[in-house]
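Missing here: one protein chain of the complex. Every other protein chain is in place.
Our next item is chain A:
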Amino acid sequence: MHILAFLIRRSIQAVIVMFVISLIGFSIQGHLGDPLRELVGQSVSEAERQALREQLGLNDPFFVQYFRFLGNAVQGDLGTSYFFKRPALDVILSKFPATFELVLGSVFIFLSLSIPAGIYCAIHRNSWLTQTIMSVSILGISVPVFLTAILLVWLFGVELRWMPAFGRGEVYVTPWGWDTGFLTWDGLLHLVLPCISLSSIMLPLFIRLIRAEMMEAMGTDYVRFAKAKGLRTPRIRYVHAFRNTLLPVVTVGGLMIGTLIAYTILTETVFQWPGMGFLFLEAVNRVDTPLIIAYIIFVGFIFVVVNTIVDFIYTLINPMVKLPGAKS
């Protein structure tokens, strides 16, 4: 039962954060542009304007308007995009698969590279490969993600012409309306460069983190005890020591969600990737207020959900953390 109690407590916190985000989003909406002008243009008389304002409820007190907005938002109605003339949430959801696959691909790349590299650097501290990996990682931290992306586009897309330089290529639309690039060769090729760019900023951070944690774990009493007990080295390294590096990796991973979302905007801009981040910047340039607000609320929602899940995983895998409310 205590897991349930924990989940409920975290959900309440998540709801409060969402409430604040939506309040900010709504209060901005009132100050950006004139919804009437966007709807009917300039040519309508002042009397008709006033009537329309009354009809749309724009003259109501702030909180009345806010709760109407909240009520609609809970039902999935985040307003109508001025540019697309479609519900803002629909527009965003139609771009979600592109961004999701970009993130999934780069998480796959940086996990499958940073774990072996981090462990290697912790075990072979003074080898030339470790020195190289560590110097490259300091350089990697200093190169902004959009420059890595530009460099990759230029080298592999323009000069060598090995890879497509922009867009998603051919996508396969599943019967339930999710368009995926994972199932076509062209789609996969288009994913390579954007995914490498997005993972390039996480990679050095995680290599350094895993290395530091692994080095610390290798010096602990339980590892020495395992050695004294005569366990074989691989078992000590990969089961006993490595398992304890996962905890900080999960924590930092959870903390990086905001950064990762911000970097999808940069990566999508360089590769003209038709995802949510690219859509958001277009919406900013067109002053498409409902779409801007909808993006902020949607991203805030993802952020809150992922953070809650990460917290939950953290309590599950950490033997030292007792779930709040649990009986000892």
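In this text, contacts are C-beta pairs under 8 Å (C-beta built on N, C-alpha and C of every residue); 3 or more make two chains touch, one makes a residue touch a chain; residues count from 1.
Heads up, the rule we're going with is that contacts and distances are computed from a predicted model.
A.B. asks: Given that one chain of this complex has been left out, which of "ABC transporter permease", "Acetolactate synthase small subunit", "Spermidine/putrescine-binding periplasmic protein" or "Fatty acid desaturase" is its protein name according to UniProt?
C.D. replies: Matching the unshown chain against "ABC transporter permease", "Acetolactate synthase small subunit", "Spermidine/putrescine-binding periplasmic protein" or "Fatty acid desaturase" yields "ABC transporter permease".
A.B. asks: Of A:L7, A:L147, A:V250 or A:V305, which one is in contact with the hidden chain?
C.D. replies: A:L147
A.B. asks: Using the document's definition of touch, tell me which of A:S22, A:S81 or A:T289 contacts the absent chain.
C.D. replies: Candidates A:S22, A:S81 or A:T289; residue touching the omitted chain: A:T289.
A.B. asks: Of the residues listed, A:A165, A:L205, A:L231 or A:V249, which one is in contact with the missing chain?
C.D. replies: Per the contact definition at the top, the residue touching the missing chain is A:A165.
A.B. asks: What residues on chain A make contact with the chain left out of this view?
C.D. replies: Touching the missing chain: residues 17, 28, 31-33, 138-139, 141-147, 150, 153-154, 158, 165, 254-259, 261-263, 265-266, 269-270, 280-281, 284-285, 287, 289, 292, 296, 299, 303, 307.
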